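A single protein chain has been omitted; all remaining protein chains appear in their positions.
Right, chain A next:
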Amino acid sequence: MSIDSKIAQVVGVAASVPDKQFDLMDLDIDDYTLKRTMKLTGIHKIRQAPPEMSAADYCIDAAKKLFRDLSIDPKTIDGIVMLTPHPNYIYPGDSGLIQSALGIPTKCIVMDINHSCTGVIYGIFTASLLVESGQCQNVLVCCGDTAAKHMNPRDRALKMVAGDGGSALLVTAGGKLPMKYSFVHDGSGLKYLYTPAGGERMPIQPGVTDIESTDAEGNVRTLEEEFMDGLEVMRFVMNEMPPRVDEVLAQQGWSKDEVGAFVFHQANEFMVKSLVRAMKLSKKKAMVQVDGYGNIGGGSVLLAMCLEREHRSEWQKTVLCSFGTGMSGAALAADFSETHFCEVSECSTVQVEV
């Protein structure tokens, strides 16, 4: 790779998840519904964070693994971008906690972006801007979530797909091929995937926001827990994501057949397969890595890549495609052939100290 190049590249990727699996058959949901849902989602077991663990813990664990594998001195990191909807504190964000936990110097740009499932592409994009502007040399992107903790155990729409975990990647200059992006966002769709109470708009109020109610489909939740309208999410994804993928392919001048790997946000097996069908893609090129983990949010595409590291060699023309709360979506076409994919690590201890 050329050291003169200012083109941003992803040099390494890592993911970390809770060490214990949770069997969805243990949920307080009838067997018929459990089995019917699992057949569609492909998810039988998930990783769920214990109450004391945060997304930042898993991201830090992933970053440590990445630094070890690539022999990177944390003192060379001069930018951190953290993306999570569930930080350790209401303010400030997690990026500073990640900085101190990893021994990254104080002369550093740190920022937090409140994106969830689409986070990883926003993270790579922001890090690339920092590198290509000349402001930073080595930017650590962390993306994770502990959403599964914020869901009602009797809300099968969410509880049967969501898992927890984090990811980390490093963006530097020296790339060969400029990365190409396509974004879409519909803020009017916020109400289809969000947590109503707990922010400034609807403060937590005991006896009001913590009262369970049951919807028409039999899902139970309070206003303090996550809500999803699965039908609206599916509509957004099926309408908006195929054109995003087409756009990044056109920007790179790649045909669908030339692409070696399509990495969709691992929402569930059915959603990935529906996109593959709608776009007439090769099933072999589109990875599905959901069982045993669940949808871990923004880090899911990186987790899938790390899990497939030994089974795939075609990373030169890779398309990432993420979507989720917002409603938000993004696609990225880039060369990942020189990228190091770490073995997935498991984490059971708190990584941040205040």
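As a working rule, a contact is a pair of C-beta atoms (placed from the backbone, for glycine too) under 8 Å apart; a residue touches a chain by one contact, two chains touch by 3 or more; residues count from 1.
In the analysis below, contacts and distances are computed from a predicted model.
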Chain not present in the shown complex, as UniProt names it (candidates "ABC transmembrane type-1 domain-containing protein", "Acyl carrier protein", "Amino acid ABC transporter permease" or "Anti-sigma regulatory factor (Ser/Thr protein kinase)"): "Acyl carrier protein"
Identified contact with the non-displayed chain, of A:6, A:20 or A:39: A:39
Residue, one of A:88, A:209, A:274 or A:337, that touches the chain absent here: A:274
Absent chain, residues of chain A that touch it: 36-37, 39-40, 157, 217, 229-232, 234-235, 238-239, 270-271, 274, 277-278
